[in-house]
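The other protein chains are all here in position, but one chain of the complex has been omitted.
On to subunit A.
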Amino acid sequence: MTAYREVVVRTPLALKILPIVSVATFFIAWEIVVRTGVVPDTMLAAPTTVTQLLFDKFTNMDPDGALLHQHAWVSIQEAFGGYFLALAVGLPLGLAMGWFNVAEGLARPIFEIIRPIPPVAWIPLTIFWFGIGLPGKIFIIWLGGLVPCVINAYVGVKMTNPTLIQMARTYGASDWQIFRQLCIPSALPMVFGALQIALACCWTNLVAAELLAADAGLGFMITMGRRLAMPEMVVLGMFMVGLTGAFIGVIIDRVEKRLLAGIRR
């Protein structure tokens, strides 16, 4: 007789079925509401119409002047441009602010001035400065991604176990050595948290930037849908934004798991 029996945890059948039922009900209700005319089709498009448009958009340039994957590609370019710039500036800045007093003393006040301004508020100034091209949008997205990068890197360094720092000092480590070999590794989980948060911020700001000034991209597609009173295009644009964002999020999650294997969160 073995000492223990394997415990089998059973999820009730209802728990497995309910999620599927709920999503299915949502889409069916949506379809019915539009088909029966409870909600007029100038306000909302049925899921089937949206799906039709989805396939149509891969080959048909009308009425917004670009194919779906071209819109998506423009958006992804802008988002990644801003995102990587934000990482390249924000993470080193945050790490340095966390450890070096001089860096914190100099950068903190400016950061605190910039931080409460929503990135969306910068759009008009950016249009003055850069016009409505790619650099302007990258600037907005960069601003949006910068704040979470700095905060997370900073908090990550600040949360380094003080005992370890004291021990390193006892063994005669210099400030720089402690920063490089102790603070940065211990801040890594927070830094990777920042990757996800910054991505979500970048993606939100991308849509905002494109709503106001653009001639291509998913946000532009949504705006055109509204101007042309085509709700199916608006809904398609929203779904594409959500889908692309979620997809990139999953990729970053994978990379994070690969790189951080073995570090306890």
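We take it that contacts are C-beta pairs under 8 Å (C-beta built on N, C-alpha and C of every residue); 3 or more make two chains touch, one makes a residue touch a chain; residues count from 1.
Methods note: contacts and distances are computed from a predicted model.
Selecting from "Thiol-disulfide isomerase", "ABC transporter permease", "Crp/Fnr family transcriptional regulator" or "Na+/H+ antiporter subunit C", the unshown chain of this assembly corresponds to "ABC transporter permease" (UniProt protein name). Considering A:A14, A:V38 or A:A261, the position touching the chain not shown turns out to be A:A14 (whole complex). Summarising the interface, subunit A meets the missing chain with residues 14-15, 18-23, 26, 42-44, 101-102, 104-110, 113, 116-125, 127-129, 151, 154-155, 158-159, 161-163, 166, 169, 175, 203-204, 207-208, 211-212, 219, 222-223, 225-226, 229, 231, 234-235, 237-239, 241-243, 245-246, 249.
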